[in-house]
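Of the protein chains in this complex, all but one are displayed in their positions.
Note that the chains are named A, B, C, D and E in the order they appear, and that numbering of residues resets to 1 at the start of each chain.
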Amino acid sequence: MPVVTVEMWEGRSRRQKRALVAAITEAMVRHAGAKPDHLHVIIHEVPKQNWGRAGRLSDGTEA
Amino acid sequence: MPVVTVEMWEGRSRRQKRALVAAITEAMVRHAGAKPDHLHVIIHEVPKQNWGRAGRLSDGTEA
Amino acid sequence: MPVVTVEMWEGRSRRQKRALVAAITEAMVRHAGAKPDHLHVIIHEVPKQNWGRAGRLSDGTEA
Amino acid sequence: MPVVTVEMWEGRSRRQKRALVAAITEAMVRHAGAKPDHLHVIIHEVPKQNWGRAGRLSDGTEA
Amino acid sequence: MPVVTVEMWEGRSRRQKRALVAAITEAMVRHAGAKPDHLHVIIHEVPKQNWGRAGRLSDGTEA
Partner (left out) sequence: MPVVTVEMWEGRSRRQKRALVAAITEAMVRHAGAKPDHLHVIIHEVPKQNWGRAGRLSDGTEA
């Protein structure tokens, strides 16, 4: 009965999200013994301006 | 001094959010001994297209 | 179909957690129109040594 | 460059976690265009006593 | 290899976010021994209407 949260940059299509949810669910069922009925996958789309790595924002204006 | 995060579908009214925050706060004070002054409730409104359950997105176009 | 995460200090009894889960669920059903069957409440018990407020750890050894 | 957080009941073996991390990473690379090098998967193992669904704790003593 | 998530009210400028990411990264490197290359800082900007404290929403219409 897990909850999986995905933090990623915004901009994926609905088609990509659908495939992603299906694949993560299958991974949870196969490898963690989860039952799909109570398995949630929540996607947080984060603007690049709100994501830092290595001390810098990811929106590319630093370069 | 807890922090409660609510992940739910977008679309609740301000009135509903206000009542929800009040009720969750009361539950925390009554049952967990929390002091309200430092108790935060954060609501993440998630588009249905970003929420999967049982391997499918929740925006209903799968049916 | 919400997911509620509670971050709080460790140390509540099972009885308190049970009452807390029931009360938060009721709040979500009443005020956010959630259906209880897919409603999860996840409690993270955080040691006071791992919780800071106002710039200080909460384990009281600062005083 | 995503971060995936998995909240699930405690008790999976290291072998299961390893397979789970590999499969989720592959799903992110294939369907979300993620580069694996900066892709993190964080597993929170939650005691059943700290997980409620449908208003009840998951440790089975409610029945 | 940490992940730092900041939940705060919406409305900070890109300049503020950039300085914030740099300062948090420096804090993690200096005090937690983190290597910056794999260190992520994710900012969730939360509308005041979605943030409760002390049982009340933060958008100021309660006063």
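As a convention for this text, a contact is a pair of C-beta atoms (placed from the backbone, for glycine too) under 8 Å apart; a residue touches a chain by one contact, two chains touch by 3 or more.
A quick note: this is a predicted structure, and the numbers were derived from the prediction, not measured.
Touched by the hidden chain within the whole complex are the displayed chains B, C, D, E. Checked against the hidden chain, the listed residues B:A22, B:I42 or B:L57 yield one contact partner: B:I42. The residue touching the chain not shown here, chosen from C:M1, C:V29 or C:V46, is C:V46. Listed by residue number, the positions of chain D touching the unshown chain are 5, 14, 17-18, 21-22, 24-26, 36-45.
By the touch rule set out above, chain B reaches the unshown chain at residues 1, 3, 38, 40, 42. Counting the whole complex, the residues of chain E in touch with the unshown chain are 1-9, 12, 16, 19-20, 23-24, 26-28, 30-34, 38, 51, 53, 58.
The criterion applied here is as follows: only the chains that are shown with their structure count from here on.
Here the CA centre of chain C is 19 Å from the CA centre of chain D. Among the residues of chain A, those in touch with two or more other chains are 1, 3, 5, 7, 24, 26, 38, 40, 42, 44, 51, 53. If you sketch which chains touch which, the pattern fits none of the simple shapes: not an open path, not a single ring, not a star, and not all-to-all. Contact between chains, using the touch rule, shows up for A-B, A-C, A-D, A-E, B-C, B-E, C-D, D-E.
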